[in-house]
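Every protein chain of the complex appears in place save one, which is left out.
Right after this comes chain A.
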């Protein structure tokens, strides 16, 4: 594809005051001054890294594949004329000029208003670099002054809505004073905006989140919630002392808190609150409150709103007018009748659905931020530019960061230098054997734990529940908690044998093993409840039992986390500092996050049987935040290895979605569709499955009349029929496949564009060199002609000023010097 480099199209050459390259007597002051300033500044800084020009006009010492113009000592030097043209190149005036930024944002505003992605190509001047078409610069034949451009921008900004205008203003890289002036000018001249409703400060945060998420209405709510910023100072201290990596754990904890509150609110409103307002008749005298209830969840708590068994299976608040349908008949005129079983089913279903949508949205957004199409390694560049964490504010932590970055750079260099050669076959075999052995041992430990849990649960089932003392019920949760505490340390010990090369891989493998253990144990427990307990407790309230078991698991999980913090962090620090003299232990981010995910899984498993379990989890998370923060500040130090906080956050939220939430959703679906509810308690006591409550309601609606007949129709043809499910799955598979193809295509395009940029760079250098040689020839021929006419006087080195050639034309006028001191630099003699 052909493009035309028309340097002469700049308005400076069209007819004007700008001196031509041939006119040596004119001084290009500003450029000279700029160079002088910069070399002075470099000298002042005292950084004598390199005697060769740090100034603005030179291209850096280039690598082997560059065709830069090289002087005798390898520095690229150009004549004054060439430099003058280079200084007026569009690429050099873009960032610097204020007017250019204004033009750029004018174009962006126009695009925003017209919702076009690119300006029409026909209306733009041709230019060397296609990206410049977005900049309405001096290449345009109607060269606009800065004031006119500004007026255009103001006019366009007036056309936007206030939210969009504010968003545009905030994103502009101009100074605050300039932005305020623009804003004042764009205010509609209808006088002061008295009537404009001002959002309170908490809601203006939501509006920040809302405007960029304006294409996803309502889903910006999660980022708005996050922006409400409780614990602002605590997080600031943690970030300041330990950096972003440890902070990611606490941010994850905050996210989980938000999820639990989201789960709790519909349950409180539609299930717990209503049932608490219409309590059923008590079954018998309530047992006395002993402290053990807080641990076991039984006793006094059994017959309360906390568990499934309390909820009535009838329509509450039913007026006595119609025939009694088994509901509580309130004689006084009451409000709406409230079908409790239906409400219970739908609320739990809706809460899970909302959680699912929010989780998938968070995961996809996090994924989108951390993984990019066509992102190659670039490890050095990223380490140099993006690894300094500006949040760190303490001297000691700052020094640690310096050390970490230095170590990281040294390691990168070492890796590159060594280019670790392929190991011998023997070495590789040995390594494979060690890896396989360690994995076998870890899986063996997992199997052992699983068998232990299974055996213990079978043991518990042998003796009937009522015969056991309350405290014995804690046996199974304690065993599970103990195994979850001890096994990760065993895994860590075995991982030392492995000696992984990459620390990131080490973390992933550890997470994988811990996750397998926890999920398998939970799987065994779910089988134990739904498969065995239901049968064992066939004439009692098994749902209450399962709810209490989950409550016990949540509480013991909290206790064991406290124990782990105490021993793993406090005691280990004391041992490590006094006996081993190794300094404070590192904060184990992966292990702690997996604990949080495990606790959240338990909550999701238990919501159906214990609607107040999210409240327990909220209290637990709040306490955990403060305890972990205190322990962190006192006992730990930041991890020494680079952590990749953003990738890990994505991994954590994916783990929360996939094994954790998906498993809980499967458990819930199985419990609703397949398991027979107990006949003595709960809102589904007379039905075959919990789902039947919905079916009963649909049949009731069918009989109710023609106005709501669409709902049974929807139910029969879309929900009970399997065809729509196949259709939706096929559509989703097709979408996924198309997206994969699009990504592949994008990758190809990125590769082509990179090549194109590289080619254009080479073209540019080639043309600059050609330009330089043309100028040189012209000067030489002119110097030759003038020398023939006049004999040159003697040249005094101190008086010689490269910019003014009053001393004589015979001097090698094409030399260019940087700065006032000629000693540090070389002069270029023409070949």
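We adopt the following convention: contacts are C-beta pairs under 8 Å (C-beta built on N, C-alpha and C of every residue); 3 or more make two chains touch, one makes a residue touch a chain; residues count from 1.
The rule we apply is simple: contacts and distances are computed from a predicted model.
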item: Undisplayed chain, where the name is taken from the UniProt record, one of "Prefoldin subunit 3", "Alanine--glyoxylate aminotransferase", "Calcium and integrin-binding protein 1" or "Histidine-containing phosphotransfer protein"; value: "Calcium and integrin-binding protein 1"
item: Residue, one of A:276, A:294, A:336 or A:384, that touches the chain absent here; value: A:384
item: Selected from A:88, A:111, A:364 or A:398 as touching the chain missing from the view; value: A:398
item: On chain A, residues whose C-beta touches the chain left out of the figure; value: 38, 41-42, 47, 49-50, 54-56, 59-63, 65-66, 68, 91-92, 94-96, 131, 166, 169-173, 175-177, 179-180, 183-184, 192, 198, 200-202, 204-205, 208, 212, 227, 232, 235-236, 239-240, 244, 369-372, 375-382, 384-395, 398, 402, 405-406, 409-410, 412-413, 416, 644-647, 754, 757-758, 760-762, 764-765
